[in-house]
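So that we are looking at the same thing, I have put the structure below in structure tokens.
For this view, one protein chain was removed and the others were kept in their places.
Showing subunit A:
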Amino acid sequence: MKHIIIFALLGLLFTSCEKDISEYKNDPRVYFFERATDLTQSRITFRSFSFLLLPLEVTKDTFLIKVKIMGETAPYDRIVRGQRIDSGSTAKAGQHYEFIDGIIPADSITGYLPVVLYRTEDIKDSSVTLNLSIAETKDFKVGVTTDNFFTLSWSDNVVKPGNWDGFISLSAYFGTYSTVKWRFIISVTGVDNFPLQQSGRVPPKDGEYTFAAMNDIKAMVKDALATYNSTHDPDLTDEFGQLVTFP
């Protein structure tokens, strides 16, 4: 009788340890996950973009914003999409940008939300801004509130380099400045800054362009101009109505 009581008490003791845990119900959500590379992976909520370094033929580009899911992964691709926040946005849908579907790949926890940016005439001397948030899709709801806001800004404008004119200057290689010419040079070389070696008597510093390097670039843009003119009518003409030429 005594043993029966002891076993009964032990049984009660163990049953009292069971905790009532509610079952998890998947509720897939997604949030912006642009992070810096510092130790704390600081949140990034703003990115800018310039068409300047791209060839002139490029009229649009797709900007990818990294996103991350909440909830379980899925064995199939899932759709993410952005939406415009009117407040503070100057970019116009259809004219300056377009949202397209992005993908969270199957079994992945991150993916990219794409925004197609257009290279329009009006951004050659200004920039446009788009504030955006996550749009609900059939696959995802909005995730972390503090990560549901992102700003994109883009442009295509150029500024005359400070070293274009002068004793040791770009004019020796490129001739007279024009915005069209400078834009063409940038589109061909993918470079928008040419710091020049100031003296051949000392070694070039990091990032400096030597006489030989600049001559090679001049040859490159001259070849590119010849190619452009052979495939375009009229030939490349600057904002002053002058044909673009190089010395």
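Everything that follows uses one rule, which is that contacts are C-beta pairs under 8 Å (C-beta built on N, C-alpha and C of every residue); 3 or more make two chains touch, one makes a residue touch a chain; residues count from 1.
One rule holds in what follows: contacts and distances are computed from a predicted model.
**Student:** Since a chain is absent, check the UniProt entry for it and pick the matching name: "PKD family protein", "Spore coat protein CotJA", "FAD-dependent oxidoreductase" or "Multisubunit sodium/proton antiporter MrpB subunit".
**Tutor:** Spelling it out: the chain absent from the display is recorded in UniProt as "PKD family protein".
**Student:** Could you tell me which of A:V58, A:V116 or A:A212 touches the chain that is not displayed?
**Tutor:** A:A212
**Student:** Looking at A:G71, A:P105 or A:P204, which residue reaches the missing chain?
**Tutor:** A:P204
**Student:** Where does subunit A touch the missing chain, residue by residue?
**Tutor:** Considering the whole complex, subunit A reaches the absent chain at 203-204, 210, 212-213, 215-216, 218-220.
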